[in-house]
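Selected chains from the complex are presented in situ; the others are not included.
Letters A and B mark the chains as written, and numbering starts fresh at 1 in each.
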Amino acid sequence: MRVGVLGAKGKVGATMVEAVQAAEDLTFTAGVDAGDPLSQLADADTDVVIDFTHPEAVMDNLKFLIDNGIHAVVGTTGFTDERLSQVRTWLAEKPDVAVLIAPNFAIGAVLSMHFARQAARFFGSVEVIELHHPHKADAPSGTAVRTARLIAEARKGMPPNPDATSTALDGARGADVDGIPVHSVRLAGLVAHQEVLFGTQGETLTIRHDSIDRTSFVPGVLLAVRQVAARPGLTIGIEPLLDLG
Amino acid sequence: MRVGVLGAKGKVGATMVEAVQAAEDLTFTAGVDAGDPLSQLADADTDVVIDFTHPEAVMDNLKFLIDNGIHAVVGTTGFTDERLSQVRTWLAEKPDVAVLIAPNFAIGAVLSMHFARQAARFFGSVEVIELHHPHKADAPSGTAVRTARLIAEARKGMPPNPDATSTALDGARGADVDGIPVHSVRLAGLVAHQEVLFGTQGETLTIRHDSIDRTSFVPGVLLAVRQVAARPGLTIGIEPLLDLG
């Protein structure tokens, strides 16, 4: 499989160039950055392009790739419903081309959310603790909020967490996200970590994800590169690739 | 739903009697123990019977229940292939009756194994740590061995865990169960705990199950009681009830 990289001089793009070069089953074709002609990718017989660029560039990139029959794996942000709809329109005319756009390529994070949603119905209690470095601006993290919402949705119709708290200091019981308590720890020496705790009579189940390195997206991107061609059309997120049933 | 209990004077059976009595949507009909007539269960219009008895008693119990159109949820051990085959033969003549036999009703344990199997394909590294009270005779625990085997099966065709260990003390790297290292901790103050650790570039995923009380089987048995009637014939394990897709 012949793989090119868009945004090849960015931090993430450069990491992906290295990763493609290091993968025995992939051949690196071309790294393209702002100002370089996109035609390099087509000229080099590229099968799949990885795009970690910029919201302002990504739509032009996708138009070119789809027109040239090149599959795309996209980590660039900024996809509104309108943009997704535009991509679908372009793809409708090229039924063999596949585009995968994902907000998060860390497989551990995606599996954590999937498992949390599956477990949600079977435990009377659930809380989320997320722990990050102290430079983070938002609390809770976006991932924790999304996880709590997925859990809350899966628990629709179930009674709320049992909780006999009658005397509490402000904040002790965490933030309430759709009925799920979420606690945010900010600690020097941490990177990005999350625990989902489930409890029922006599037992607890904990799903913990630790990300200690900004390269944790690499295995997920490579997984997408290897499988994208088998899924013509538009795919959102890597969860469908994981074949979790 | 009208529910009876076989083995009602045993430790587990007595716990189940209490649990049925405490459940608002269930009506307790009769508790039967060795020496009591099984007919009590039929006379009380029982829909479902919970059987935590003895390998020597359970086949007679099942024959009676199936003949009388009563569903069964069975935690009694000792089911060989022959016994299961016998139960299927009896059920063939009573197509509306449902029997569920499970070796483990702890939902957290069952989900842990399910998630471990699902995650296994996506991480280059996996190890299992199980931690129990120091009175346990076997190491690793049966659950840890079963978990490791399920993981190994899911990873067929994948390269083994990376491991550069060249100098090691005997035992440091754990027991090898089908290529998965399993570590057994025996510590006063513990009950029954298990961690499955998965790792890939820059991130890890941990699935931890803690069981601190012998009543952790209760929610799983009640789940089975409520759903068994919808699954005529023989069901093995509670995993099919969890509808995990």
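In this section, contacts are C-beta pairs under 8 Å (C-beta built on N, C-alpha and C of every residue); 3 or more make two chains touch, one makes a residue touch a chain.
None of these values were measured; they are calculated from a predicted model.
K.L.:
So 2 chains are in place, but how many copies does the full assembly in this file really have?
P.N.:
All together, the file's complex is an assembly of 4 copies.
Assume only the chains that are shown with their structure count from here on.
K.L.:
With chain centres taken as the means of their Cα atoms, state the distance from subunit A to subunit B in Å.
P.N.:
So the centre of subunit A lies 34 Å away from the centre of subunit B.
K.L.:
Flag every residue of subunit B that touches subunit A in the complex, lowest number first.
P.N.:
Of all residues in subunit B, those touching subunit A are 106-109, 111-112, 114-115, 118-119, 122-123, 198, 200-219, 223, 242, 244-245.
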